[in-house]
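Note that one protein chain is taken out, while the other chains of the complex remain in position.
In order of appearance the chains are A and B, and numbering begins at 1 in each one.
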Amino acid sequence: MKNGIDDFYPISWPQEGVAGATGAWRLKKPVVDKAKCTNCEICWVFCPEAVINREDITIDYEFCKGCGICAEECPRGAIEMVLED
Amino acid sequence: MLELRIHGYGGQGVVTMAELLALAALESGLVAQTLPFFGVERRGAPVKAALRVSDKPIHIYSQSVEPDFLVLMSEKLLDMGMNVGIKPESNIVLNAPANVAVLGHLVYFVDATGIAIANGLVTDGVPYINIPMYGALCRLIGIEAEVALNVIKNRWPGKVGEKNAAVAKIGYDSLKN
Partner (left out) sequence: MGTVLDTGCHAVAMAVCNAKVDVVAAYPITPQTSIVEAIAEMVEKGTMATRFLPVEGEHSAMAACTAASAGGARVFTATSSQGLLYMHEVLHMAAGGRLPVVMANVNRAVFPPWSIYVDHQDSLAQRDTGWLQFYCASLQEIYDTILQAFKIAETVSLPVMVNLDGFILSHASMPFFVQEQEVVDKFLPPFEPSWVLDTTNPNSFGNVTDQSVYHLYRKMLQEAILASLPVIKNVAKEYKDLTGFWHGDTFEPYKTDDAEVLVLSMGSMAAEVKSSIDMLRKEGHKVGALRLRLFRPFPADDLAVYVAGKKQLIVLDRNHAFGNEGGILFNEVKAALFGKNNEIKLANKIMGIGGMDLNWQTMAAEIRALLED
């Protein structure tokens, strides 16, 4: 039983980190240049993993897979993809 | 039969490298099998592949659990526990600039990343580490350098193949333990 539902139903629940610490998948990481950022929230809209904080445009690197969509979509060019060391 | 299990990240060319190794084994008169494990097919996701080399027909299709050689394309994979479950006799091959001691195992290393960068085998900031690593692994499993390099030249005819073969040769000569 989970959430009052029998186990035999093939259902799963949304949960942070359900696919593991996917931050380890990154080859490059997005770095936000605060001087250029206007808090337009476009990156927050496009991030497929919902790892960008809407309030202060910070990225949760524990789960960011490094797909680079935020950097591609940023209208100010404020996000750079930097090779992981 | 010799069994290798290779761990890396999507985009590092693990599957391509395993296929090149199988071709080199085939060219050396052996039978080979590559068995990629398909999980999430995305750049950056952890990937693994098995390579089996034998002088007899292979009828084993299961995943590699206790390989003779565990190949890690990044030191980071050691931290992720990819070496858990291997047998005491299993040797480890690392892409690393220097040797890393792993208790109870013989560790080979080759600086595949350094070799790729130093020789300009880089696209979009990402080094092709699979080419020097391929060279090193060919030497490890006893494939002659000439055979190893011909496989690369046949795969990429022309200038690209020549360049890749030269880098593979550096990898071949740089394997240490």
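Convention: contacts are C-beta pairs under 8 Å (C-beta built on N, C-alpha and C of every residue); 3 or more make two chains touch, one makes a residue touch a chain.
Small disclaimer: the values here were computed from a predicted structure and weren't measured.
Of B:A22, B:A112 or B:A168, it is B:A22 that touches the chain left out of the display.
Screening B:V65, B:V122 or B:V160 against the full complex identifies B:V65 as the residue touching the chain left out.
Checked against the hidden chain, the listed residues B:P36, B:P97 or B:G114 yield one contact partner: B:P36.
Within chain B, the residues in touch with the undisplayed chain are 18-19, 22-23, 26, 31-36, 38, 58-63, 65.
The rule is simple: only the chains that are shown with their structure count from here on.
Separation between the centroids of chain A and chain B, computed from CA atoms only, is 31 Å. Taken together, the chain A residues at the contact with chain B in this complex read 19, 24-28, 65-67, 83. The residues of chain B lying in touch with chain A in their complex are 9-11, 40, 42-46, 76, 80, 125-126.
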